Each structure stands twice: as structure tokens, then as C-alpha cells.
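Can you keep this structure in mind? I'll have questions shortly.
Note that one protein chain of the assembly has been removed; the remaining protein chains are unaltered in position.
Then we have subunit A:
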Amino acid sequence: MEVIDENASMLSNFEIYTLLKDIQQGQHGQKKPSKQQQQLSTISYETIKYLEKTPCKHQSSEIIADFIKALEPFKLSKAEKIQLLNQRPSTAVEIQLLIEESEERLTEEQIEQLLDLILNTLPGDETAEDCSGNEPMEEQS
């Protein structure tokens, strides 16, 4: 076995989720794992279980295409776009984490715009959104 390129391109969680769902259900040209393919069934099951808890469950290729187009003016790298897509951040702290040197590259208005864009274009399952959150919450334990 020869590895020609171990990082040919990055994939979003949504793409993996669709592929594994197709494999699990044996649709869109994919075959259900046969009895000898225990490993494939296991990894598909576990990965789907993880991905189902992420926002990619609600995404579609149209939504992603719109979102990537809308991100153009922010001049982000591919890795940053994928992370925004995979994580669907809802607070300014998260934006600072995902985007390198965000203080220098983005103005405060741009961060607000970005959060608005994410909130409006990417579907999520929560009802209430809060855009602040610089202080950790006190926890009763």
C-alpha cells in the first residue's frame, strides 16, 4: 500500500454524515456492509452517533453553498470555514477560538455580522440564542 497524499482535501462533517448514512442504508450507489464487514458497520455507527449531535445533521448542500458564498467578504481560510460550518458558533468567544487572530482580521461589526449570518443561514436545533457569553457560568455542585 502506498499513500500518495495523506491530505488530498478537507471534508465537512456534513459530507461524512451523508456518505455514512448512504452506506448504512445501502442507497445512492453505496452497498450495505456485509456480514464480513463488521469494522465498517462499527465505525459507521459510531461516527454517525457522534455526528448526529453536531449541527451537520440539519444541513444540506444548498445551505452550505449559500453559506460559503456569503462568507467570501470575510476572507477566511478553508479550515476556518469548515470549522464554522461544523460547529455553528453562536457566541463571539467561539468566533475568536475558531478564527486565528480574529481581533486583527475582523472588526467588532464584522464578528456581529458573521454571527448573524451563521444564525440565519445555518439551521440549528436550539430555540433561544444568546450572542454574549464572555463570562463562564457559575456552576452549582
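Quick note on the criterion: a residue touches a chain if its C-beta (ideal position, glycine included) is under 8 Å from a C-beta of that chain, and two chains touch if they have at least 3 such contacts; residues count from 1.
By definition in this document, contacts and distances are computed from a predicted model.
Peer 1: Have a look at "DNA-directed RNA polymerase III subunit RPC8", "Coatomer subunit alpha", "NADPH:adrenodoxin oxidoreductase, mitochondrial" or "Metaxin-1 isoform X1" and point out the UniProt protein name belonging to the hidden chain.
Peer 2: "DNA-directed RNA polymerase III subunit RPC8"
Peer 1: With the missing chain put back, one of A:27, A:42, A:107 or A:120 would touch it. Which one?
Peer 2: Counting the whole complex, the residue in contact with the absent chain is A:42.
Peer 1: Kindly note down the residues of subunit A that lie in touch with the hidden chain.
Peer 2: Contact residues on subunit A toward the absent chain are 1-13, 15-16, 19-20, 23, 31, 33-34, 36-37, 39-40, 42-44, 46-47, 49-50, 54, 79, 83, 86-87, 91, 93-94, 96-98, 100, 128, 130, 132-139, 141.
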